[in-house]
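The complex appears here minus one protein chain, its other protein chains still in place.
Coming up: chain A.
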């Protein structure tokens, strides 16, 4: 996001010179630019491009983890194929589509909650109060704990027999019997959302806080002089101004949430009801050794995430453009 913004700005004057014929200076500049970005492009091709290409290639084969060098090209059979009048393949697999739905649902709900909570936390941390520095450091603790560790920790806290959460709720008289947070399919996905919100709200708050600190103070003074209600100030002044940063933060989090694996895997294992796309792909690749089918799932994950991000970015930019006018 940030990088693409910079390129757009840099390329605008360059285009003007092209229109008027390339000077030798421009040409040598372009050459220098290519030389400078070449290492990045090569590294990217090696660490991102090659595995991606290999995965997409495997998705058209019947490769098996047991003997990875011995496979045949089978075309689209991993995606969709007709065996004796019965349609099979990933695109007809209800488990796969359930995992897609779980992931999208999880992303939408958790990122929305995190955006709202993150903004509130950032607003609080932006106000000056004693101990603000310490508070800012403390709030980052959940973000600093490795996901597997925090997931395991929550797993014990949420345990129906010896979990501290059920114990607290029972003592407060809020529930009559312990809730089986991770075992009951109705609460399991909500539990995952809750733990994710706990963990990543600090990240969201930090990005929004950075945006808040860039805001000019004079607008607020003007609003104060005019006697505008603080809530109105937030919706009319603060929110539009931090919106670009908020959208960047939401896209970062959404990218992260769409490939969620560790949290769901530790909290509910391979259960179908809560399986995310990544858990599904891993199960095919590793547990079932179906490298072909698993690669097909991975390829679809790549396409789905790309599509969703393009949609989010397009939606974000359109609204931004409308407001600056």
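By our rule, a contact is a pair of C-beta atoms (placed from the backbone, for glycine too) under 8 Å apart; a residue touches a chain by one contact, two chains touch by 3 or more; residues count from 1.
Rule of thumb we're sticking to: contacts and distances are computed from a predicted model.
The UniProt record for the undisplayed chain lists the protein name "ABC transporter substrate-binding protein", from the options "Arsenosugar biosynthesis radical SAM protein ArsS", "ABC transporter substrate-binding protein", "Molybdenum transport system permease" or "Membrane protein". Checked against the full complex, the one of A:78, A:182 or A:295 touching the unshown chain is A:182. Within chain A, the residues in touch with the undisplayed chain are 64-68, 83, 88, 159-162, 178, 180, 182-185, 268-273, 283, 286-289.
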